[in-house]
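Note that one protein chain is taken out, while the other chains of the complex remain in position.
Let's look at chain A:
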Amino acid sequence: MIVKYKPKRNWLQTIFHTEILQGLALTLSKLFSPPITRQYPKEKPPIYPGFRGQHALVRDPQSGTAKCVACMRCAQICPSRCISIRYHQEEETSRRVMDSFNIEALRCVYCGYCVEVCPVNAITMTDIFEYASYDRESIYFDKEKLLSNWDDFMSSSTYDQSSYVNPFWRPRGLPESELTAAKRVPVPDDWRIENQFIGRKARSKKITGGE
């Protein structure tokens, strides 16, 4: 490509400053175009699927508590190491029981790996993004706070608790056979790999979510 830094002008264009006049015409036409400003506190931005907002522990409708099985995968994959989990093992069934689940949201980088890696869809990132606070304690989420975050999210949104699917619960690029049973969930249509633009060769190579 040849970049023409100084296009040739004839003497009429030089005298009448046609380039400046073109610029002035552009700004004048923009004066009458509607502004694209979003008046934030009054107008909320649209939330798209895959939005990574405030963390929550999904409340299991049957047991009424968290689904977490204390497998520690989220704590291991977390790049900023902001998740800490404590558990004990039950004597007779040797089942792990989660005692505490803490997320230090001030350290979180909102990558969403914990949501992708969770085998039972216990953790999720909600659409809520307005939870700024004046103290650090209220952004340090413990288990109760995370469960109540889920309740707040469910009551503030139009989703049905039984049919809600976070798109990150189904990681892209993995065949169905490699997913755990809980993660074989239907995802929203515009989240499917066929409808995504991720790199030039993604679609020709047929890296699909595996149907």
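The rule is simple: a residue touches a chain if its C-beta (ideal position, glycine included) is under 8 Å from a C-beta of that chain, and two chains touch if they have at least 3 such contacts; residues count from 1.
Note that in this section contacts and distances are computed from a predicted model.
Engineer: If you had to name the missing chain as UniProt does, which of "NADH-quinone oxidoreductase subunit H", "hydrogenase (acceptor)", "Error-prone repair protein ImuA" or "Luciferase-like domain-containing protein" would it be?
Structural biologist: The chain we cannot see is recorded in UniProt as "NADH-quinone oxidoreductase subunit H".
Engineer: Among A:12, A:31, A:132 or A:181, choose the residue that contacts the chain missing from this document, as touch is defined above.
Structural biologist: Reading the full complex, the residue touching the unseen chain is A:31.
Engineer: Contact with the hidden chain only, please: which chain A residues?
Structural biologist: On the chain A side, contact with the omitted chain comes from 20, 23-24, 26-28, 30-33, 35-37, 39.
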